[in-house]
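Left out: one protein chain. Kept in place: all the others.
Let's look at subunit A:
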Amino acid sequence: MKNSRRTFIKLAGIAAAGLAVAPKKALASEGHAPVKPNSTAIHAEHWAMVIDTTKLHTAEAIDKLAGVCHHIHNVPHIEGKQEVKWLWHDTYAHTFPEQENPHLAEEVHERVFPLLCNHCENPPCVRVCPTKATFQRPDGIVAMDYHRCIGCRYCMAGCPYGSRSFNWGEPRLGLDLEKLNPEFPTRMRGVVEKCNFCVERLAVGKEPACVEASEGAMHFGDLKDPDSEVRKVLREKFTIRRKPSAGTEPSVYYII
């Protein structure tokens, strides 16, 4: 009895001390995120990309861009059908399966096309994700929280473009640990990953790595701003998007 009273008084004392300190702490974190946005970050109402396939249409050129992308994002190199890829190339028939015709200009038919996440306006992957690990940012970019993902792969079934990869095994085994990019995290096994439109570069005022390396064959900008570069290009050139029938409204446009 005596003992427990003593314990109670002790605990009450600690609690009182805590109360005296707590309000300060609570005020400090109230309302605002503890990190400030970078002052050099670039913003858009809706980010979009236009790819000029008259300039960028060889496997070598696209693989070079994929190499840059995969290097800065620590995308593992895995052979076979369990591979992980953010940016890759494929033929016209595979890129636009519903928009093929047998009499297409030979030159167009022989081109290869860069493929990446379309950052759709109505992303099915976001709709089906049961944990909000895949989410759409206010600027339209479809992003992934690799720590929230439970690896159910519903988003992969939902994506009509095959733009998502799953880490079937340990991804770090497919990385050259000497050449890691220390500025971007690696992933663990059992999570889905995909192209993120280089949100980490936009946050420090840089364009996506593939756009920067494309030497003018890719344009990036604000789709909602009539004066932006992408809108200028879209006005001047005829463009198509992948699988319009799926109704996902991709934010990646191809100049043919």
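We adopt the following convention: contacts are C-beta pairs under 8 Å (C-beta built on N, C-alpha and C of every residue); 3 or more make two chains touch, one makes a residue touch a chain; residues count from 1.
One rule holds in what follows: contacts and distances are computed from a predicted model.
K.L.:
Refer to UniProt and select, among "Response regulator transcription factor", "Polysulfide reductase, NrfD", "Cytochrome c oxidase subunit 1" or "Sugar ABC transporter permease", the name of the complex member that is left out.
P.N.:
Per the UniProt record, the undisplayed chain of the complex is "Polysulfide reductase, NrfD".
K.L.:
If the hidden chain were put back, which of A:Thr53, A:Asn74 or A:Ser165 would touch it?
P.N.:
A:Ser165
K.L.:
Considering the whole complex, which of A:Gly13, A:Pro97 or A:Pro185 touches the chain not shown?
P.N.:
Of the listed residues, the one touching the omitted chain is A:Pro97.
K.L.:
Given that one chain is not shown, which residue among A:Ile42, A:Met156 or A:Ala213 touches it?
P.N.:
In the complete complex, the chain left out is touched by residue A:Met156.
K.L.:
Name, in rising order, the residues on subunit A that touch the hidden chain in the full complex.
P.N.:
Answer for subunit A: residues 80-85, 90, 93-95, 97-98, 124, 127-133, 148-154, 156-162, 165-170, 188-192, 243, 246-248 touch the chain left out.
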